[in-house]
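Removed from the display is one protein chain of the complex; every other protein chain stays in position.
Showing chain A:
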Amino acid sequence: MTDEMLPAELLTTLNEQFPCRAPQIRRLAALVGTDETPSPPAIILHGLEATGKTTILRTFLGSVEASYTWIACHECVTVRQLMERISVGVTENVGGGDAGRAGDVCALGVRLSGALSGVERKHFLVLDRVDRTREGSNVLFAALGRLGEAIPSLTVIFILSVPKLRFLSSAEPPHIHFAPYTKEESIKILSKYVRRIPSQDIEEYTEADAKEELYVWQKFCGTVWDSLAKGTARGVVQFRAIVDEMWEPFVKPIAEGKYGTRNYSSLYLLHKDMFRRETNVIDTVVPAGAGEKTVTKIHDLPYYSKFLLCAAYLASYNPARQDAMFFMKSNDFGRKKRRGGTTGPTKRTAKNRKIHRRLLGPQAFPLERLQAIFAAILPHRLSSSADVQTQIATLTSLRLLTKASATDVLEASTKWRVNAGWDYIRHVARTVKFDIEDFVAE
């Protein structure tokens, strides 16, 4: 380490620009440094989304005027594309001549060492969102991490959201953790973007007004955080989106002059409902009002298809050994049940709690079982003109039935599975006046 340190003013401006990130910026300064100070071959930046990894690094590298290449890994579909982008990017930034082709890591290493051999300055290769690389494998990342070791003047900086252990499968490189913002920090950051209260008298905007606005804004942010963002949207970006969306309706009474800026609590009581609703949390394309009353859509299926679908549902959600109990008409239903009760008088206390079958998802069943249940639940004899197989095929092409095994459709061992929920099936059953509730095993 030499005496050449980063100018203190630079750090101050960066800290002003990005509040609450002082330790991270200081670490970056120590690791990236200036051209005279050495840098480690690889650095890992990690932190969940919206913690400022990308922005801060980019601004930092820009302001210390380092020579760097920025590669957005999530934009590269194949490894080859990634390699070529890196190769072209580095040669361009260093100012080398022909870019050449580099299809694999090996060739990339050769190219880069060629391009960087005559360069005295340190070069930084930033791999943004490297964990989103589509064809990435551990070997690839390890090789990329070793690039910095093989080429002295190169430092590879990885940006990840979730840290993986032994990511580069080497002795550990320095990590910089971008911790998630706490409530106070988030509000502090959002205070940089105070929105105006849309009131009529825009001309006379004074210091006092701004102060009042800041007061309401911070209070409001705190409320949103406690009610909505804490539960669902920790990231500053999501938080800000929610705040932005709710701000205008919230301050409308102030703008209209009904409420003052200081009685926040009564304003909150007025809008209490707003913080209970979830419409601001979910991203929807359809405007909120349109989908208020969601009606389960029913396909207008043929008569027998509806029964087939019910049979498929029963086959998927009922255990096969209870079929006899539910569907055999010759047996006395009650007697069967009673006998089932008497054979098992030993009350085995289940060690494990039983999971409701509906939660487990649909189970696979063979086609024969479907047909047997179908025959059992039909209220009258099957009309000879109905082609059941075709209707099954139609249901499959509608994706209401799906094939569960990889074998051919015509094979007897092929298993099937229903692909519709309970609400849908209940509606279907009602349209044909079939009481499906009686047949579902609990």
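Methods note: contacts are C-beta pairs under 8 Å (C-beta built on N, C-alpha and C of every residue); 3 or more make two chains touch, one makes a residue touch a chain; residues count from 1.
Methods note: contacts and distances are computed from a predicted model.
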Chain excluded from display, named as in UniProt, from "4-nitrophenylphosphatase", "Brix domain-containing protein", "Origin recognition complex subunit 4" or "Dynactin subunit 4": "Origin recognition complex subunit 4"
Option from A:Val110, A:Leu270 or A:Val440 whose C-beta touches the chain left out: A:Val110
Of A:Leu14, A:Leu31, A:Val64 or A:Leu82, the one touching the omitted chain in the full complex: A:Leu31
Which of A:Gly118, A:Gly231 or A:Gly260 contacts the chain that the document leaves out: A:Gly231
Per the touch definition above, residue among A:Gly118, A:Pro163, A:Gly260 or A:Pro319 touching the missing chain: A:Pro163
Hidden partner chain, residues of chain A it touches: 1-3, 5, 23, 26-27, 29-31, 33, 37, 40, 46-48, 51, 104-107, 109-110, 139, 142-143, 146, 161-165, 169-177, 179-180, 182, 227, 229-234, 278, 281-282, 351-353, 355-356, 358-362, 399, 402-404, 417, 419, 421
